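Here's the structure we're looking at; comments come further down.
The complex appears here without one of its protein chains, the remainder shown in place.
For reference, chains read A and B in written order, and residue numbers begin at 1 within each chain.
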Amino acid sequence: MVQPQRTDETFEMIGPGHNYESVTEKISSVVLSRRISVLWLALVLVFAHIAGLFGLGAVMTLFWGVGTWGNNIPVGWAFGIINFVWWIGIGHAGTLISAILLLLHQNWRTSINRFAEAMTLFAVFCAAQYPLFHIGRHMYAYWMFPVPNSMGLWPQFKSPLIWDVFAINTYLLVSALFWFVGLIPDLATLRDRARTKPAKIIYGMLAMGWRGSALHWRRYTALYLLLAGLSTPLVLSVHTIVSFDFAFGNVPGWHTTIFPPYFVAGAVFAGFAMVLILAIPLRAAFHLRDVITMKHLENCAKVMLATGMIVVYGYIMEVFFGWYSGSEYERYMTFVTRMNLNESPYAWSWYALLICNGLAIQPLWFKKVRTNPLALFVISLFVSVGMWLERFVIIVTSLTRDFLPAAWGNYSPTWVDWALYIGTIGLFFTLFLLFIRLLPAISIAEMRELVAHHGHGTASFTEHGTEEMADARLVEEHPTNKF
Amino acid sequence: MNPLVYPDNKLNRLQSIALIMAVVGLVLFVIGFITSPGSVWQSYLYAYLFWLGVTAGSIGLLLLHHMVSGGWGFLIRGQLEAASRLLPWMAVLFVPLAIFGLFNIAGMNALYPWTDPEVAHHGVVQKKLGYLNIPFFLIRAALYFIIWGVIAMLLNRWGRTQYDRSDPEVTNRLNHLGSFGMVLMVITMTFAMVDWVMSLEPEWFSSIIGLLFSATHTLSAMATMLALFAYINGDLPELLVVPRRYFRDQGNLLLALVMLWAYLSFSQLLIIYSANIAEEALWYVHRERGGWGFISLSLIPLHFALPFLVLLVGSGLKQNPRRLAGVALFIVVMRHVDLFWWVAPTFRHHLYVTFADFGAPLLIGGIWLYLWVGQLRGRAILPVYDPRLEGHLPAQEVEVVSHV
Partner (left out) sequence: MTYVLDQSHQALKIGEDRLLYGYMAEFEHAEDVVAAARRVRDAGYKKIDAYTPFPVEGLSEALGFRDHWIPFLMLIGGIVGCIGGFALVYYCTVIAYPLNIGGRPLFSWPMYIPVTFECTVLVAALTGVLGMFLLNGLPMPYHPVFDHPDFDRASSDRFFLCIEARDPNFDFTETRRFMETLGALHVSDIELRK
């Protein structure tokens, strides 16, 4: 699906010659077109079948119990939580793009925020499956919530695992609201352009009767901006709390104070890799190169490089403080369990991690690489694997060798573990493929704003000033500037 | 030509203030030296950390600005560059710290306990002596100053061009320096803070310290620069040509840094509190006993909540340099309290302050300000040929700025 750089690539935020009607048509036609492409259908079928693996693993787990998984003492946490953290991390980029970049007046976010938010929702949905199945006794799932009950039992609020319950649920809910609020004007567009009766009715109901009233827009933009302001610390808190899951324990390799910022950076890193993995085929398949332009890809690559360097800094700190702590357990963990290929069965994963997350991103220092979609796609794949390995190193490697040698033990996943993991990848891409055909993958209303501010919208706008002045005005008057 | 320069009358007055600060500080420092000779270098260290933070934080802010741009940087860029040029002086001011920190002189114990053989060959500390030893400590210190100095020199040499003429090549080069320099800066700052702060309690370790101090030094620098900006340039009508967003962005960056300080500090507290390992938790125990708990707790409302709320809701305040400077000055004071809290409880089992605790920051601050003002004299305020700035200024206004 990935194609070499073509002549219609542009470094602007939007290709030339677009006006309100053309961006509306371009984006909504992807959804409203009745033609179903063979490629899309084939991909949906393939990924849906892969998602079936998840169903199989889930049935095994429900029927036989968590004993079908490979984790057992001392490695009580393994694939379940690796995959959970991996998916949650991927989700973070969506919120970062939609909220933080909005607050930072980064207008290039416009054309990628919608599908990045969808990515967040699907990723968090996938992530939530693992703790849900890992709890084992599903009839007691409600114990995680502060529900008054006849046993007089309450959650243990000093445990980060309970904080996770609050953080993940809040995150899922707020992201869904943010996403839906962002969708409403576009749903109205789809309602107005739909040609078939069922589409008109369904989009009409979802649009809730949005009519674009100026007063409504006023409240809408205020809300959208404040939701962005809330989501920004929220997204940081989520991965911070996830990092507490580990840092709160005294296990060597888990307990270190750099975890919160290091986990947040790693999450954004993995998330931007996933954004690129999704965006590069998407723009090629649906001819969206003039909307998701080279500028977007390059900026994503820059964010990936920056966060990747923080992650590498985290590795350096782990090694240095493993030594500097002076604790023999910490030193053994760092220099033997993780790094010594002869002594430890898992040292390979640490070196593989360095290659994927440390070495593979270094080419991104060069603009040539940052503007080559194929190279970006490959590097992003490396990063996705690398960030999975990072969680493997932290969780599995640390647990195999803790304080007492008598309590050491090794870990290997079972086929159920793999089925659940690969199954969620299928689930994620199935949901994503359905999303791009059912809802506008790019925010049409925001693209119109971009068109208006870039002077392409209507002929008369350019009479008022040059494009640079329009830019300046955009910066001055943009609602985000009220903050 | 670029004649909108820092106004001499303000600089003169500031320099007089700096001289008074230095003299008063020196007197207090000497009184402290006589009354409680054992603790003067603790005072010196925390004051030094603040002003080193302002200097190194200025380098960090410049690198950040060249890397990602942002409206907050254009108005204070000249000030930041002047601060970065003081780095050699910070190396000079480090010399007494190195001497009295590492050696027992005239009956005073060295500041860093691991230099004492009793401590050094005890418990976990003996396992760290490969890192914590005097020669390596000095070599590292030299290395930090060399690396920071080179970055500061390049920032100034290339950055100067943007005040005089348009040169896309230089802009490009500064952009690259921004990203590479940032990587170097954070890594070296991490180890510097391990050496100069963390090793005060040699059993203790916290791997977040590098990011924590990189962020808080940047906060020190930003707050100091905003306070000074309002004093020197607060009533220059010519500066009103820049978009108002620039002022707002300054306040927003200050807000973000205050939040970052809270986030990193709280993460460290919570993780150490939860695991409760003796080597780590003792550090907080020292900061809870003997009256120190009051200072620890007061940091939450005063170093975080108050500035946070004021900067969050005060969108009008952020557009007024004078009022923003009030908040910035308050943060400067709280930065001193925070650094004092990092250093002093290690040595003082009960909360008390000495004359030198007030003398040292005034002394170093006075010297620093005096030198800093000297670096500003005759310099232009705005880098009018920075292409990112021109993009925001309508063309004729660039002309106005250039030919006032």
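We adopt the following convention: a contact is a pair of C-beta atoms (placed from the backbone, for glycine too) under 8 Å apart; a residue touches a chain by one contact, two chains touch by 3 or more.
Please read these numbers as outputs of a predicted model, since none were measured by experiment.
K.L.:
Taking the entire complex into account, which one of A:143, A:166, A:351 or A:365 touches the absent chain?
P.N.:
Per the contact definition at the top, the residue touching the missing chain is A:166.
K.L.:
Which of A:119, A:183 or A:234 sits in contact with the chain that's absent?
P.N.:
A:234
K.L.:
Give the residue, chosen from A:117, A:318 or A:446, that touches the chain omitted from the document.
P.N.:
Result: among the candidates, A:446 touches the missing chain.
K.L.:
Tell me where the left-out chain touches chain B, residue by residue.
P.N.:
Within chain B, the residues touching the omitted chain are 266, 269-270, 273-274, 276.
K.L.:
Hey, which chain A residues sit against the chain that's not shown?
P.N.:
Residues of chain A in touch with the missing chain: 19-21, 24, 146, 152-160, 162-163, 166-167, 169-170, 173-174, 177-178, 181, 185, 188-189, 191-193, 204-205, 208-223, 226-227, 230, 233-234, 237, 240-241, 244, 445-446, 448-449, 452, 457-458, 460-461, 464, 477, 479.
Quick note on the criterion: only the chains that are shown with their structure count from here on.
K.L.:
With centres defined as the mean C-alpha position, give me the chain A-chain B separation in Å.
P.N.:
35
K.L.:
Which residues of chain B touch chain A in their complex?
P.N.:
124-125, 127-128, 131, 179, 183, 186-187, 190, 194, 203, 205-211, 243-245, 248, 252, 259, 263-264, 267-268, 270-272, 274-275, 277, 279, 315, 391-392, 394
K.L.:
Note which residues of chain A are touching chain B in the complex, please.
P.N.:
Residues 233, 236, 240, 244, 247-250, 255-261, 306, 309, 313, 316-318, 320-321, 323-327, 365, 468-469, 471-472, 475-476, 481-483 of chain A touch chain B in their complex.
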